[in-house]
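Missing here: one protein chain of the complex. Every other protein chain is in place.
Here is chain A:
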Amino acid sequence: MSDLILLLLTADMAALLLLGALAAVVPPAAGPVLTAGLGGLGALLCVPLVLPGAAGATLDVSAGPPGLHLHLALGPLPAFFLLLALFSGTAIALFQKAAAPRRDLVRATSLCLAGAILSLLAADGVTLLLGATLVCAMLVRDRQSARARATLLVPLLLLAAVCLLTPTGFPPRFDAIRAAPVGDVPAGAAAALTVAGVSLMLCPRVPGRDWVRQALVAGAVLPVGLYLLIRLVADLSAPAVQTGWGVVLLAAGGWITLRGAWRAASEADITAAVAALVRRQAGLMVIGVGLALTARATDLPQAQSLALEATMLLALGTSLAGTAAVLAVEAMASSTGTVHPARLGGLAQTMPRTAAVLAACLLGVAALPPGVGFAALWLLFQALLAGPRTGGLIDQVPPALAATVIALSAAIATAAAVRLVGVAVLGRPRTPQGAGAREILGIGQIILATMAALSLVAGIIPAVTLRYLADAAVREVSGSTQGVRSDMMMLAASPASPGYAALPVLALLVLATGCAILVVRWLRREAKPAGLWFDGMTPPAGFPFGEPMAQSAGTGFLPSLPALPALPRLRLPPRPRLAAVTPVAALWLLLAAFGALLLILAIMGGGA
């Protein structure tokens, strides 16, 4: 069964590649449907493998250099991330159908999904290189900035990391790495390259209005990057290396999540703000992997499982809610013609369904109950609580700082979500474009509503979600029992203590709110209609509806930072100009470096 699924997924990937290559000749209206069909088929194929008790499968493809044939493997861990990436990819492709279908967008989506499948099924360095190259090429297409070009180095960094992990005399395959782990120094260097590569992959700079790439980053690229981080650092790396790199991941994740949250609450562009919220989630996932590494190094399997479960739940929430938020914001931007919150407003009346979806999705990526983001936050804190307590002050500073960073990030993300909903969606329309906004087509609304509903369900029953979707994946990495003792209602970290029961908490919230509403309705008297901005007074001549631009413009939602003394700036020698390096040249550079690596491997005895 698993072998057949792997074979079909490989065929699915080949079909997506073919579709990407032939996108120029496929009719624009058919392209999104074909991509969605192939993506949806792949997602359906992954379902049996994420369920508890699923077995893995491997497949050798007779393609590639001698001794370096492509090796594919499918287990619960890649199946979980494949399910997320392909489901989100399907939704993005269908949303393209609702928006204006374009051939270049079809090509980007299908190639990115093919790259995601190849990266997640890879069981050797070469396959990983090919898959990561496809994903990164999608990210940097048409981009001229140095940061975008640096993303092209990601596949090389990952290949170098796999080569460093491979014992001498063996091809760069994952089974060889597991059979004979290398020493601490090469493993540490491999971890450094992996962290650098994955950081570039998780935090790409995508233009604000490039909504397809932003959605693909949230839905497909993030799962791939997170999987590679878990596979290369937590699974294949030497245990002795993991303590130090756990702390490094905590620091890196803390920086990413704080920076992402702050930008989300201060960006003057709603699409960039949502993208920053997605990056904030990526930082939390990196923190989760860091906690898992720290727990594993100190032999605390339950803390490791809890951290991994939190990471999986974050990935799930970002893949559903993050992608849907990007799509909802695109729908608003295309309908109103602006991305500035200070020119929006009143969309809750003109686009009520899209506005509701955006609010539900932001609940999923913020840290408010009963959103899935809060359940993941709760699990992260449980992992910190169950983490190591050995060592002195120096050893305990990282978990204490991690808790502070997670709390601060959650508070800022809540402010960012409130700002997005309160300024862009609520209030009165600030411009005629905002007042004239209209809902998107029906299929787009169905896609958005489905993703938002799934995100809400995952937040309301996180224990069931984890048990049926992520349990086998966590078990594959940690090799231990489930970290969460769960039933339908309760998410608990230990049998001795109750935990987080989202559904009863929601019921209590609804009951209390319902009682208050009943009292309000019971006391209701005949009302006097008036614009509230005049406190019931007669409006002045010339402003019969008040001045809509006097509403909050979306600034001031963050506390002002204390003025810190500026560090003296180092004067570096001028950098060589790289303006002539185009993406095509970078691809050639990548191929040349790949050839050089193959040569080095051949000299070292690889390909035996």
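A few points about this structure:
One rule holds for everything that comes next: contacts are C-beta pairs under 8 Å (C-beta built on N, C-alpha and C of every residue); 3 or more make two chains touch, one makes a residue touch a chain; residues count from 1.
Here is the rule we use: contacts and distances are computed from a predicted model.
You can't see one chain of this complex, but its UniProt record names it "Formate hydrogenlyase", from the set "Formate hydrogenlyase", "Sensor domain-containing diguanylate cyclase", "ABC transporter ATP-binding protein" or "BNR/Asp-box repeat protein".
From the options A:G53, A:G442 or A:P559, the residue with contact to the chain not on display is A:P559.
Considering the whole complex, the residue from A:A251, A:M490 or A:L587 that touches the absent chain is A:M490. Across A:A14, A:A150, A:A348 or A:L598, the residue that sits in touch with the chain not pictured is A:A348. Only one of the listed residues, A:L426, A:L456 or A:A470, touches the absent chain: A:L426. From the options A:A415, A:A437, A:A463 or A:L597, the residue with contact to the unseen chain in the full assembly is A:A415. Although one chain is not shown, part of chain A still touches it, namely residues 345-346, 348-349, 356, 367-369, 374, 377-378, 381-382, 384-385, 389, 392-393, 396-397, 399-401, 403-404, 406-408, 410-412, 414-415, 418-419, 421-423, 426-428, 490, 494, 496-501, 504-505, 508-517, 519-520, 523-533, 536, 545-548, 550-552, 555-560.
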